[in-house]
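Removed from the display is one protein chain of the complex; every other protein chain stays in position.
After this line comes chain A, so read on.
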Amino acid sequence: MPPSNVRALRLAPERVPAEGRAAEIVSLADWPSVEQPVVPLVPKSAPSRARRLLSVIGHNPLAVSGGAILLFVALMGLTSPLLYPGDPLAIVAEPFIWPGTDAAHPLGTDSLGRDMLAGIVHGAAVSLQVGVFATFLGLLIGVSVGAVAGYFGGWTDVVLSRVTEVFQTLPNFVMLVVVVAIAQPSIATLSVAIAIVTWPGVARLSRAEFRTLREKDFVLAARSLGFGHVRIIVSEILPSALPPIIVTASVMVASAILMESALSFMGLGDPNVVSWGSMIGAGREYLRTAWYMCALPGFAIMLTVLALNLLGDALNEILNPRRQVRR
């Protein structure tokens, strides 16, 4: 007797259907015991993904505090033309007014008599612009290169990975100084220069993500359905690859702000705008007598970078799939 293993499955009777099968299978389908016509769905209770994500962020103290500080800095930058309509580089009062001594200049004036608060408010706009543009550009280059390298693999990957490594081995700051020295320093060129030194990290990260994800069954399914490469990369893989990239992005904004400050401190920033870095640079000679000139913009930088890092940590906690209980 052949092994009647069918019984183990509890779905077939003693007879085993064989020839002329198409017809028989239809009759199998209406066996009363096994087939339920429509599978009822679980009642829909969960709110949408976006709303759930927002509520998770709202309950995370790191995210809330980081977000609040950042919102404050962003508002400061956005409203700077209203708060201080004039040129923040204009001399408006006596030099060396200490913070808190003159109501007209709450944070005092610097060595040339320029309003410190005006500088900090306008500097917020510059810092955030550079931070956001540089990060956006860096992400654009990095994710594109990493996605193509990771998705296609083979020679494409070898070539792109070597190019990435070449950029990564160049000393960041030297590269930055060289780029800025060649091009005229402005917010745009600074952002490009910072993007050039930061994209390799993003490229490596997204390459790794794409390499893992391209082996997933849902990507195979997309290929078997005849999806084009661009559609697979952008619409199938990218949404799943994004969480770690978003986390990196928040830290990238912070490091872009730091790089811009460092360049401006050295006098390599845009001479026509005031930035936190250039304010520190201008105040460094008076560090002993008027330390507030360095300390105030320094504090602004520290606070902003801290906020971005808090936000990055919080996002990592929220978006990390291993810690993500409900998706």
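Going forward, a contact is a pair of C-beta atoms (placed from the backbone, for glycine too) under 8 Å apart; a residue touches a chain by one contact, two chains touch by 3 or more; residues count from 1.
As a convention for this text, contacts and distances are computed from a predicted model.
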| item | value |
| --- | --- |
| Candidate names "Sarcosine oxidase subunit gamma", "Glycine cleavage system H protein", "Peptide ABC transporter ATP-binding protein" or "Putative luciferase-like monooxygenase, FMN-dependent, CE1758 family"; UniProt protein name, chain not shown | "Peptide ABC transporter ATP-binding protein" |
| Of A:98, A:173, A:218 or A:291, the one touching the omitted chain in the full complex | A:218 |
| Among A:115, A:157, A:209 or A:236, the residue in touch with the chain that has been omitted | A:236 |
| Chain not shown, touching residues in chain A | 1-12, 16-19, 21-23, 25-26, 28-29, 31, 34-42, 44, 46, 49, 216-218, 220-228, 231, 235-236, 239-240, 327 |
